[in-house]
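The complex is shown incomplete by one protein chain, all other protein chains being positioned as in the whole.
Order of writing sets the labels: A and B. Residues in every chain begin at 1.
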Amino acid sequence: MKRRDFLKSTAVFVSGAVVSMSALELLDPGEVLAQNPELRWGFLVDTLKCVGCGMCVKACKIENDIPLDANVTRTWVERYVITKDGKVNADTPKGALNGFTSKLIDQNASGMKKIPDEDITQAFFVPKLCNQCSTPACVQVCPVGATYQTADGVVLVDRTWCIGCGYCIMGCPYGVRFFHPVAKVADKCTFCYHRISNGGNSACAQACPFGARQIGNLRDPNDPVAKAVLNQRVGVLRAEYGTKPNVYYIGLSKEVH
Amino acid sequence: MKGHVWRPLYVVIGLVACILIFRMFYVPSDFGIQERGYTFGFHRLSNEQEWKEFPAKYKGTAYCAECHTENSESIVNSGHGIISCEDCHGAAFNHPEDPEKLSIDRSRDLCLRCHFELYMPSSQRNDLPGIDPKTHNAGIECVECHNPHNPSLEDM
Partner (left out) sequence: MVEQLAPMLVHGEIWTVKDLFVLPNEYVYWAIQIVLYPYMTGLVAGAFVLSSLYHVFGVEKLKEIARFALVFSFALLPVAMLPLLLHLMQPLRGINVLMTPHFTSAISAFGIVFMAYACIVAAEIWFVYREFIVSSIHRLSAKTDRSAYEGILLRIYKLISLGAMDTSKKALGADHKAVKFLAGLGIPVACFLHGYAGFIFGSVKANALWMTPLMPVIFICSAVVSGIALCIVCYYLFMGLRKWAARRGKNYFLPDGIAHGSSVVDYDHLRSVQEHEVKMTSKYLLIFMTLALTLEALDMIFRGYTAVKSWDILRNVLFEHDYVNIFILQYGIGNILPFIMLLIPGVTVRRAALASILVLFGVFMMRWNVVIGGQAFSLTFNGFMHYHMPIIPHDIETFKEGLGGALLVAVSPFVIFYFLNMIFPAFLVDKEEAHH
């Protein structure tokens, strides 16, 4: 008994000493954050609230210097119209930069498709943006380390180092990457890193009148986004690719992926 | 002339040395493996700061309200109170210095983003009042009749 007590107290002492010793070693706040991250940016999209106005797309393009008339975008909104025969019709004209101001479904080379209202069983909008995956496939395939993930989980592109091979564009399962028409390097949604890092909101979330888009800290239990992810039924896109996306969706439907 | 077989190897070693020396000057000193490890965090560290310093264009409703008190209060209790000022008035940039005046988007196209009538069951779009622009007072700006800061039809 005595011996066991001795071992026990020794164990307590040793572990306590280790804890206090490690407490003394904690000097660099950056290191602390890395070991025990308190910040992990996440995004919540409430598809039930989205009305497809496309203000988010416009705001994003202006905020992030993506030419408005260039046919690429960091975020976009998709429209899904499902008819009685079970057919899924989807489009995203210009990424919904100007919203959806037509009943016709844009089928690109196949022209515009007219669907009579009475054939529609359900129809809804789904905003899309970079998922800032926890294991981003795009970063893994970058040959030069030009794209990377920050400690708080945002995937960025170093515009001075990118060689423009397009491998990351190919590697992304969500199609969020593109070549910036001016910078001539790979570009993608940054969650408005310049805004959120300085206490602001992302431009798209700020522009959304209906609160369909929210950005928050997934590690903060009091954060509205973290709360929703914890307490509500949320889904993610294309989980089968194993990239562990951090954009969560409320009201996701099986037609959307 | 012994050991001539190793000469190509010396050339290769010299070549590699040249590349490594060049690398020392070429690669920025803060380029390396950061928090997320080699797979996800191999990058030039100062680039993070560069992105943080990217200039913001949208300043937010609170920024507008600092000066335009009256205007910002007029909209608050209306149906349009949920819309951010800059959605219609344009991004503030460095207003009031640059630009001194923002160009307001008064086009029908802007209003139609929400108020074009679409049949969207299972979407909140269906709850918004919608029109067909071809039949609803075509050719007139919406703001001629509707006050965007107080769109209530009773107050028209």
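As a convention for this text, a residue touches a chain if its C-beta (ideal position, glycine included) is under 8 Å from a C-beta of that chain, and two chains touch if they have at least 3 such contacts.
Everything numeric in this text was worked out from a predicted model, so none of it was measured.
Participant: Since one chain isn't shown, list which residues of chain B touch it in the complete complex.
Facilitator: Residues of chain B in touch with the missing chain: 1, 4-5, 7-9, 11-12, 15, 19, 23, 26-27, 31, 38-39, 42, 90-91, 102-103, 105.
Participant: When the complex is taken as a whole, what residues of chain A touch the one chain not shown?
Facilitator: Against the missing chain, chain A presents residues 62, 67-73, 76, 88-92, 94-95, 107-110, 128, 137, 140-146, 161-167, 169-179, 181, 184-185, 240-242, 257.
To be clear about the criterion, only the chains that are shown with their structure count from here on.
Participant: So, what's the distance in Å between the C-alpha centres of chain B and chain A?
Facilitator: 14
Participant: Okay, in this complex, where on chain A does chain B touch?
Facilitator: By the definition above, chain A touches chain B via 30, 33-34, 48-55, 59, 62-64, 98-103, 117, 120-125, 135-136, 139-140, 145-151, 156, 158, 160-161, 190, 192-195, 197-198, 200-201, 203, 206-207, 209-211.
Participant: Using the touch rule from the top, collect the residues of chain B that touch chain A in their complex.
Facilitator: Per the stated touch rule, the residues are 31, 34-36, 39-44, 47-48, 51-58, 60, 80, 82-84, 86-87, 91, 109, 112-114, 116, 118-125, 128, 133.
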